[in-house]
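All protein chains but one are shown at their positions in the complex.
Chain IDs A and B follow the sequence of writing; residue 1 opens each chain.
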Amino acid sequence: MNKLNKAIYEIQSIEDLSSRDSFINNIHPLIKFILTIIYISLVVSIDKYNIGGVIGMSIYPIFLLIICDIPFKDTFKKLKIVLPFILLIGIFNPFFDNKILFTINDIKISTGVISMITLVIKGILTILVSYLLIATTTIDKICYSMDKMHLPKIFITEVLFIYRYITVLIKEASKIIEAYSLRAPNQKGINYKAWGSLLGQLLLRSIDKAENIYESMSLRGYSGNFYYSYNIKYNKKDYIYFIIWLFLFITMRFLPILQIVGNIFI
Amino acid sequence: MHMADALVSATVAGIMYGATATVTGYSIKKVRKENDPRKIPVMGVMGAFVFAAQMINFTVPGTGSSGHLCGGILLSAILGPFAGFLTMIGVLAIQALIFADGGILALGCNIWNIAFYGCFIGALLIWKPIMKRKATKGKIIIASILGSIITLQIGAFSVGIETFASGISALPFLTFISVMQPIHLAIGIIEGLITSAVLCFIYEARPELLYGIREDLNKNKRRFSFRKVIIIFSSLTILIAGGLSLFSSEYPDGLEWSIKKITNSTEIEVSGDIYEGFEKIQETTSVLPDYNFKDSDLVIGTSLSGIIGGLVVAAVCIGGCYIFKFFRKEVINE
Partner (left out) sequence: MSHIHIDVQNLSFAYEKEEPILKNISFTAKENDSIGIIGANGVGKSTLLKLLVGLNLNFQGSIRVENIPVEKNTLSIIRERIGFVFQDSDNQLFMSNVYEDIAFAPRNYGLSEEEVKIRVENALKLVHINNLKDKKIHKLSGGEKKLASIATIFSMTPDIILMDEPSIALDPKNRRNLINILNEFQHLKIIASHDLDMILDTCNRTILMAKGEIIKDGDTREILTDKVLLEANNLELPLSMQKII
């Protein structure tokens, strides 16, 4: 199944990106996490007719994309999962919200069109910055930030475990499905007669694996607690980075800078 | 089913995070109380299992389409609702972060819509009572299918409410729901069938793994034909899916027709009432932009200068970044 192999490829390419030694990758993960959340909250709160506002907020993802040398193609591929649904919802806005705003060469632009465009841009920006966060921060550092934010340890441990074993289980699933496909060459997916046994086998193997892992852990002193060595120190540049971007976010979001700049050209 | 950040307002996201946090806190307490250190590696591996399982294509007989597993009920049938919930949260968080399936801000909503309903309503309120006295294959099938259908219906409905309460779409609530619910009914049936197939397999191979099942020495003699159930539900699925595709194949005519019908009928007044109700709630709880699509007061930013200004700033940013990169490379090369 292509999907399984694609998933492994996706995970590995994100890991390669996030473990590079670059300026952004070395910024303290908690700072990046908080900036991302602030950014998303601000973008989401922009008025639905404020196209200029959303375009202005694009400076952050633009900066990350260009400065961090993140391949555009892979990044924009990420949009294809959620963007269609956003489009599907936004596409109705012009039907229901049809006060005409202005006309360009006889084409009537209604407020609904504006709100649809704004929605789509918001969608793109928010998805981009989430992806750019994970593309510049390893999962270990993200979990470290979550720990610093006092999220429950059991949840963080669990995320790390899931992440650790995703590739293992996807490979297991691949093997089982390959074996199945070789004996059912005309089938695209799994025939209903095999649903129970195929997935059931994978499930039982997973549970056995978990039991073995637990045995291995208890043989090495595990009694319910997990410890991590990460202790990432803050640098001056982390604080400067944070303050500059916070300032820019607030400026772009709340001050009429864009109108002023635009008026220069009109 | 996964909501994107752009579809929720900060308020709605915040409320759902609050609700999720409360349930999470309670679940952690419950899991800790069980004091079973075995649970953590099992939860982790099961979470990874759900990931792998979600990528498998299950061919629905007769329709030629494929179904996928969500996993909430399956997880809870093995781990119990509380551990199952915590595991699903991990799965959804990783889906949001690594696979861009669902937003970070909207994670609270997604956890509620998918994990909460799946694990607590599906497992606690549906699975457990059905399995109470004696476990049989028939009961497993019914519990799985019923659980999946109901939780996905409620989940889809919640997506509607959250989208609507965030005020990002002009689509009337009822229209939105009238498309979401049937689609999720079909998805729910398939999920239920897949889940029941797996759980029946586990029941035969290792029944002690299933949550809420009492050890039963007497095997149940009544034979419930799994095949019959598949045929019944597949037929239902074909009818629903076929009906939907007829509907959508007439798009945009069919859709326009229904939109016209709605805008001309009295139903608009009903949704208008819902609008105003939510507006009132919103106004009292936050300082957010106006919802009223009907007579929209144009905010400054909509003006042409705002748009041009935005484009100029973006262009300058792009140019600036490239120039910066170029100079940095020069410096490094020297």
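Details
Operating definition for what follows: a contact is a pair of C-beta atoms (placed from the backbone, for glycine too) under 8 Å apart; a residue touches a chain by one contact, two chains touch by 3 or more.
Note that the structure is predicted; figures quoted are calculated from it, not measured.
Just so you know, the chain we are not showing touches A across the whole complex.
Contact with the chain not shown here comes from a single listed residue; of A:9, A:228 or A:247, that residue is A:228. Remark: the omitted chain is touched by one listed residue; of A:60, A:95, A:163 or A:195 this is A:163.
Although one chain is hidden here, its contacts on subunit A can still be listed: residues 15, 19, 139-140, 160-161, 163-165, 167-168, 209, 212-213, 215-223, 225, 227-229.
Note that in this section only the chains that are shown with their structure count from here on.
By the touch criterion stated above, subunit B contacts subunit A in their complex at residues 2, 4-10, 13, 24-25, 28, 31-32, 35, 37-38, 40-49, 51-53, 55-61, 66, 69, 74, 78, 86-87, 89-91, 93-94, 96-105, 163, 167-172, 175-176, 193-194, 197-198, 200-202, 205-206, 209, 230, 234, 259, 263, 288-290, 293, 295-296, 298-314, 317-318, 321-322, 324-325. Subunit A contributes residues 1, 3-4, 7, 10-11, 14, 36-37, 40-41, 43-56, 58-59, 62-63, 66-67, 78-79, 81-83, 85-86, 89-90, 92-93, 95-97, 99, 101-102, 111-112, 114-115, 119-120, 122-123, 125-127, 130-131, 133-134, 139, 142, 152, 154-155, 157-166, 168-170, 172-173, 177, 187-192, 195-200, 202-204, 206-207, 209-211, 213-214, 217-218, 222-224, 252, 256-263, 265-266 to its touches with subunit B in the complex.
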